[in-house]
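Removed: one protein chain of the complex. Kept in place: all other protein chains.
Chain nomenclature is as follows: A and B, assigned in order of appearance, with residue numbering initiated at 1 for each chain independently.
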Amino acid sequence: MAEESRTARLIEAVKAELPNLDFVLGYSRGFDALHATPISVRTGADADQLVFDPTCVENLATSLYGQSGKRIGIVVKGCDSRSIIELMQEKLIVRENLVIFGMPCRGVLDLAKVRVRADITQARGVAFGAEEVRLLLPDGERVLPRRDVLADKCLRCRYPNPLVADHMIGPEVERAGEEDSYADLMAFEKLTEQERFDFWKRQMSRCIRCYACRNACPLCVCKHVCLADSREPHWLSAEANLQEKWLFQVMHALHLAGRCTECGECQRSCPMGIPILLLKRKMNRELKELFNYEAGVDPEAVPPLHTFQMEEEKIKDRGQLW
Amino acid sequence: MTGNPYMPQLATIVETFDETPDIKTFRVVLLDPEAMAKFTFLPGQVAQLSAFGSGESTFVINSPPTRMDSLQFTVMRVGELTHRLHTLKAGDPVGLRGPLGNHFDVEGMKGRDIVFIGGGVGMAPLRTLLLYMLDNRADYGDITLIYGGRSPEHLCYKAELAEWTARGDMRVELTVDNPDKDWKGRVGVVPTVLTELGTSAKNAVAVTCGPPIMIRFTIQALEKLGFTDEQIVTTLERRMKCGVGLCGRCNIGDKFVCVDGPVFTQAQLRGLPQEF
Partner (left out) sequence: MVARFLADDALTRQAETWARDYRLLAPVREGQAVVYRTWAPDMRPFLGRPPTASAKQALLPQTENLLTYTYRKEPTDLTRTEVFLAEPLPPEPTVVLGARPCDARAGKLLDRVFLERGVKDELYARRRAATLFVTVACESMENTCFCHWTGGGPTSEEGSDVMLFPVSGGYVARAITEAGEKLLAALPEAPAATMEELAGILAHLPEPGPAPDLRQAPERFLKLFDDMDFWTDESARCLSCGVCTYLCPTCSCFNITDEDWGLKGKRVRTWDTCMSALYTLEGSGHNPRSARAQRLRNRVGHKFCYHPREFPGETGGQPEVSCTGCGRCIKSCPVSVDIRRIVRDILEKGEGK
């Protein structure tokens, strides 16, 4: 199969670079066929465990921050490469110390979508066809249309080929998505304010404050000095109250405005299935409208909230306010 | 209800004084005189001090059980609670939970020479034991104190250091990294002074507390002087919350510093997973 030969080429490329690197971040098989798990490859034997297929959902760029001084290889999909570009733009990583293995990608699984369609808790295997996903379950095979179980970001993906790479393990893929219409957001915004508030109250009430959303985010780089954990100043109470849970998500969305590449790791990582990516998409649409800016596509660009102009084109100057 | 292990007793601050630019000492008494009269502990035991609204934290009771007019705590300003404590004054209410944890083996140390080796705020747990021994002077052999700080102003209990130096029945060696023009003591780090003094390990016990790096080099120096693991006693600092072995964070392997410590011999520490 094409994917298998690509994995073989990836392994070969990684092995060739290993002598120059501290380690390579890649994917290996997880606890079952539907799960990949990140691996840091140090030896040839580690490299032989590498896999690449639509189960490789994690954005490995999350593990880059805080590794300064190390020479690291990293396996990236198109979407993941945007996180790397954003980290470069913010001078949080040194490009020279990275060796990027680019994997053009036709989309990854959204296991939440799969779960709605099939009980995969006892899955025995999976095979990926051009248009379908074949699940091997205890009671037989189950075939699902590929489009039905790909992550939303993949259905609207405009960058299936990594935007930055040292080794492109092709072939390159044609882009699947058109300009983002934000249809999901538009539909949500048709609800009344009260309905939207009630929606978020309901959703956020099951948050357990595990901060998987924050820790899985490649651009949440404050780590353990996060505002959410600060006792001085005491922004958030330690209590698992609705207002604390909600305030953190608002903070997260605001701190990612103009930085978020919508890799979706926050939402995918949420054990309680809270649709928090919608908040980031809201911010991104506003940024797109105000500054015609898209995060993580141009290493040379300055994120709009990292700079300012006295006269912003699309922000109405309200004059002296006091 | 009874049995809420997190409910402190109310206490009042009776006196505060500055030790160093960021260390203050507090004397407190329990609000209930009967409870204060019944309060017993042994040197090395700790208590949780509360400033309601800012939390609670663990501090050694650094007054000795031989002087029960108040309970004394010395607090370095580093976090949420300690910032708040530093704003409090005589008459202000606090909470107190204790005594907690284990204590120095004051019985086993009887008849032996004692070497106290302290650094910075690490003098606090040594103070309670030192005063206890001075109050029972005949029970113990030679007593030596080696105490160091970054500079003269960073030493705690300055008045007492002068008193102890003036007493004829113990030896006091003070040292600083950065002396000022009036400094008459030694210059240099504590382990070096210890080595220079060449303190004998014979029938001696060394009790040490201070920053982790000081402890490490002090233990090396003690070993060179012939001290065995059983002769070296230290107190560990750990982040603690509950103080009663339940909240989990102060574990070293299957031991909890708040219950099984904070006092450990070097022999006991060697038997634990090396994670401190």
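Following the convention adopted for this analysis, contacts are C-beta pairs under 8 Å (C-beta built on N, C-alpha and C of every residue); 3 or more make two chains touch, one makes a residue touch a chain.
Given the structure is predicted, the values throughout are model-derived calculations rather than measurements.
Note on the undisplayed chain: of the listed residues B:Val78, B:Val187 or B:Ala267, the one touching it is B:Val78. Note on the undisplayed chain: of the listed residues A:Ala16, A:Val143, A:Leu191 or A:Ala240, the one touching it is A:Ala240. On the side of chain B, touch with the chain left out of the figure occurs at residues 1-8, 10, 50, 52-57, 76, 78-79, 82, 91-93, 95, 211-212, 237-239, 241-242, 244-249, 251, 253-254, 259, 273-276. Counting the whole complex, the residues of chain A in touch with the unshown chain are 23, 30-32, 35-40, 42, 58, 62-63, 112, 115-116, 121-123, 138, 202, 206, 208-212, 214-216, 223-224, 229, 231, 234, 237-241, 265, 268-269, 271-275.
Throughout what follows, only the chains that are shown with their structure count from here on.
The distance from the centre of chain A to the centre of chain B, with each centre set as the mean of the Cα atoms, comes to 49 Å.
Partner chain A is touched in their complex by these residues of chain B: 79-80, 83.
Within the complex formed with chain B, the residues of chain A that make contact are 231-232, 234.
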